[in-house]
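Presented below is the structure to which this report refers.
The other protein chains are all here in position, but one chain of the complex has been omitted.
Chain IDs A and B follow the sequence of writing; residue 1 opens each chain.
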Amino acid sequence: MTLLQVRDLVKHYQSGGLFRASGPPVRAVDGVSFDLAPGETLALVGESGCGKSSVGRTILRLQDPTSGSAVFEGVELFSLDRTALRRTRRRMQIIFQDPYSSLNPRMTVGSAVAEGIEIHRLARGAEVGRRVAALLQEVGLDPGYADRYPHEFSGGQRQRIGIARALAVEPAFIVCDEPVSALDVSVQAQVLNLLADLQRDRGLSYLFIAHDLAVVRQLAHRIAVMYLGRIVEEGTAESVLTRPRHPYTVALLSAVPEPDPGRRRSRIVLTGDVPSPSAPPPGCPFHPRCWHPSRNERCSRERPTLRMVGGTRAACHYAEETPLPEGVGEPGGTSTPSIA
Amino acid sequence: MTHVLEVKDLRISFPVEGAGRMYPVDGVSFSLDRGETLALVGESGSGKSLTSLALLRLVPPPGRIDAGSTITLGDTDVLGLQGEALRRIRGKRIGMIFQDPMTSLNPVLTVGDQISEGVRAHLPVSRREARDRALHLLQEVGIPDPVSRLDAYPHQLSGGMRQRVMIAIALSAEPEILVADEPTTALDVTVQAQILEVLDRLRASHGMAVLLITHDLGIVAGRADRVAVMYAGQIVEEARTPALFARPSHPYTQGLFASVPRLHGPVGRLRPIRGNVPPPSAWPSGCRFRPRCPQAFDKSETMPPLLPLDPEHRMRCWLAETDRS
Partner (left out) sequence: MSPLGAAIRAAARDPRGQAGLGFLGLLLLLALLAPAVLPDPAAQPDPLGASNLAPSLLHPFGTDPLSRDLLSRVVTGARVSLGVALLAVALSITLGALVGVAAGYLGGAVDTALMRLVDGALAIPRLFLLLLVLAVWERVPVLMLVVFIGATGWFGTSRLVRAEVLRIREESFIRAAEALGAPRRRIIFRHLLPNALGPLLVAATLGVGDVILVEAGLSFLGLGVQPPTPSWGGMILDAKSVLVTAPWNAIFPGLAILGTVLSANLVGDALRDAVDPGSA
């Protein structure tokens, strides 16, 4: 049973307004489709401007989609009315990247965590306090912290508080929007382990949005790579990481700095910048920066669609022939996260 | 051989409200030779950024560099310089690039103006000559269409471009040393690769020494000749890069390595360092890593000095005394 089915999600931002000239729309999300099963982590990977954060927020209806569909637990999210949407919100939550702005500085930790419980009337009186204490413990924090304010805590602790807040309403699905990007290395590891444990204990599904492929590898069952608002490659974590087919995925993999000086790797350094999402190139959006030896004028004319090539689905006309530079994508043991 | 840069016993203190002072940088020593890259690795609170600011005497008040610290640039005592003499080494002998290219560039000046400003601050050239030099620098850092970019404003450029502009500004007076404080942290990984490539190329062509400040072990592996790991205001391990990665010896370094997720090798549960980084106002007594160290023992209650493990490999840990293979 699929938990979430997203089809042809589009989110365009109109620039300009009532008194300003409008420019071309910013095509933040330009036709994204994927499925998510219960207990599974799908990683949405890409660099800034690729639209990955917009996908997460639009599915949760924190902003309205331009078009498309998202069916969650059998219900079309985009046609829910306000009351039904509020009820459904219990089942889908989000944790944010910036631990310093994701908590209301004027609310105690306990109130922040209890907010969902209060809004949905999940408990009353002393029971609320008990639940808050249990949640704090579950994320590895001292329940006594409930009376303190966010500024007294470190980034990693704040992230945990944010996770506790999301768990309070007992969701089935959590959008993790770059949850560890702003954290130090050792803290990052703590939070990743926590997320893995929670997934195992509560059967949660994650849409894990990130730009760091090594981080993603810790939690992802499947990976979707985004570029300029579209998914350009998608498959199991193992296939995408060991035998990528889209030239952008290959470039991304080769650019990740690895803590291993002995490892020989030829790096693919892309030229130029990511084009603006309001002016995507014609044909294949990646073609101006593409290094594929088979790239030709067809790429600037005809937009490739996602199709199965080898072990992944890739949107490239020449995906069958994508070379794999030395040191990139070699098999490295099982990629199915083992949470021992 | 005189080192291009030598830092000895650098100590930076800040006042603590109501109770004396705290020492976020507490006795740091290292040296840098011509053409080499030294990476200063650490997490937040390790003191690495403050250390780099001290080199240019840019420590923000009320912090101050304490007596007993020495910073020598060639044969110039940086801490003894005043006024004009100090200004002359900033940019001319040590250049610096910062983490966030968005806020490090002046939004109301064009790129060309900012680079020329850097040039003319140190070289006696005319406006026209400075502009020519700015153009040349833009080419060197790999900015496409540099002629039109000279008149662009920072907000018209992408993050990667802005960082290149910052590098151009830092290089404008041909410094001997480039201090790069987390130069690629705010950038996408593909752009990061480009920028690191530019830095490498320029280092080779200009013969500069580079002090690279970062928390990313991957960048260190690829680009640094030597590494110094910082924790709680001190250097806890230093070695040549291959040696450090082959044999990380200080328990903190080992903890760092165990908590970094990898692209290759088996995927297993990460093993983070338990606990949190202590704040400078509350450094633990004795070995500062002791509360979090899985190998702490009775001697850890005394602060260890940097002890040798191998030639060119030292660590601040009593375990160096026992023969560890």
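The working rule: contacts are C-beta pairs under 8 Å (C-beta built on N, C-alpha and C of every residue); 3 or more make two chains touch, one makes a residue touch a chain.
What you see is a predicted model, and the numbers here were worked out from it, not measured in a lab.
Contacts of the undisplayed chain with the visible chains, over the whole complex, involve A.
The missing chain, though absent from the display, is touched by one residue of A:T41, A:S54 or A:S102; that residue is A:S102. Shown as candidates are A:E115, A:E138, A:D197 or A:E330; the residue that touches the absent chain is A:E115. From the options A:R90, A:R263 or A:R298, the residue with contact to the chain not on display is A:R90. Counting over the whole complex, chain A has residues 18, 57, 60, 62, 85-87, 89-90, 92-94, 96-98, 101-108, 112, 115-116, 119-120, 149, 151, 162, 165-166, 169 touching the chain that is not drawn.
Keep in mind that, in the parts below, only the chains that are shown with their structure count from here on.
Chain A makes touch with chain B in their complex at residues 47-48, 154, 156-157, 184-190, 192-193, 196, 211-215, 217-218, 241, 251-263, 267, 269-270, 272-274, 330, 332-340. Contact residues on chain B toward chain A in their complex (touch as defined above): 43-44, 144, 158-161, 188-194, 196-197, 215-222, 241-242, 245-246, 255-273, 276-277.
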